[in-house]
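In this view, the complex is presented without one of its protein chains, the others remaining in place.
Take a look at subunit A:
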Amino acid sequence: MTEHTTEQAAAAPKHTALHAEHEKLGASFTDFGGWDMPLKYGSELAEHRAVREAAGIFDLSHMGEVWVSGADAAKFLNTALVGNFAVTAVGKAKYSLIVNADGGIVDDLIVYRIADERFLVVPNAGNAPTVARLLAERAAGFDVEVRDASAETGLIAVQGPNSEAIVRAVVADDAQRAAVADLAYYAWTAVTVDGLDVLLARTGYTGEDGFELYIPAERSPELWQTLIAAGSAHGLVPCGLAARDSLRLEAGMPLYGNELGVDTTPFDANLGGVVSFKKEEDFVGRSALQAAKAAGASSVLVGLKGLGRRAGRGGYPVFTPASELTDEAPREIGVITSGQPSPTLGYPIALARLDARYAEVGTTVEVDLRGKRESFEVVALPFYKRGA
């Protein structure tokens, strides 16, 4: 009898063009969305601190880049995504979502308006093929071209209070240095670094000031080396996905797969504000989202602060506290979606999806930490705000 395996051979993990740079720096790697990415180079806590206090550099080349071009580009994005891009000025960026007909979140995205008739859509690494396919499908009937440039595009982020000084040190001339200084949050500008054309955006996922630099993938090693050389005077350290995750969690930012998924609507994730019902166009998911908005979310995403030292992790159940006044048994009221000890704040933090009745700031709840209940308090998001 022949043994039959249903398991498919795992596809070899993909490498970014910077993989050799990471190996040279002694990175340890982890699989993320089918990509073999740096988890950390040394201590993830030191990398986290560097971004809060000086600067960190991240390889984000695994993320997707989909170009949308044509006379109908804005109109098309208004039907394909939840936001209103007709009002997005050239030079600006907008955080948005792509949902299915049921209003479930397929991915969260950053959309840059490059020109009147040209946008750059940046999905998450693991979702990039799906987003590119859905955009192409939804483009039927529009005068628009959808081109998935994920494979040939590199992306490097420089994040932290010293990031502006580092970026200013590498751009071509005084005019560009002034443009970097003047660049607003969620805006982009074109600069050159050693003759290389760079799309420079003031965006990030760390809660700090910072930049994201889009370049052709094959040129990314030289930009990486230039930034690291210029950053040495400013405390710049290479940072892996471990620090990226702890930084975004402190900043209260959702991660697709943890806080966001096809089973969540924007209203379940405190992202109702990015849905535009005012725009002229009908968009995929509109009627479902209108119904969801009218019904009100039964569960909401909240921040939790651990009152003990032990952290809650993704998947841990949340309960009402045991009451001394009544014999009422504690009730399960939600689940942690992301959690860990906060390196900056020194106490455990978590994002949790909770029954809306227990979501008020100041409410005490209990989290089951591997069999032992510990108290957590609902707190306002973000946990960490720069300059606060």
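Methods note: a contact is a pair of C-beta atoms (placed from the backbone, for glycine too) under 8 Å apart; a residue touches a chain by one contact, two chains touch by 3 or more; residues count from 1.
Here is the rule we use: contacts and distances are computed from a predicted model.
Selecting from "Cell shape determination protein CcmA", "Leucine-binding protein domain-containing protein", "ABC transporter permease" or "Glycine cleavage system H protein", the unshown chain of this assembly corresponds to "Glycine cleavage system H protein" (UniProt protein name). Contact with the chain that does not appear here is found for just one residue of A:Leu25, A:Leu45, A:Leu196 or A:Ala288, A:Leu45.
Contact with the chain that does not appear here is found for just one residue of A:Arg147, A:Arg309, A:Arg331 or A:Arg386, A:Arg309.
Annotation: of A:Gly34, A:Pro216, A:Pro317 or A:Pro341, A:Pro341 touches the absent chain (contact as defined above).
Contact residues of subunit A toward the unshown chain are 28, 40, 43-45, 48, 242, 245-246, 309-311, 313, 340-341, 343, 370.
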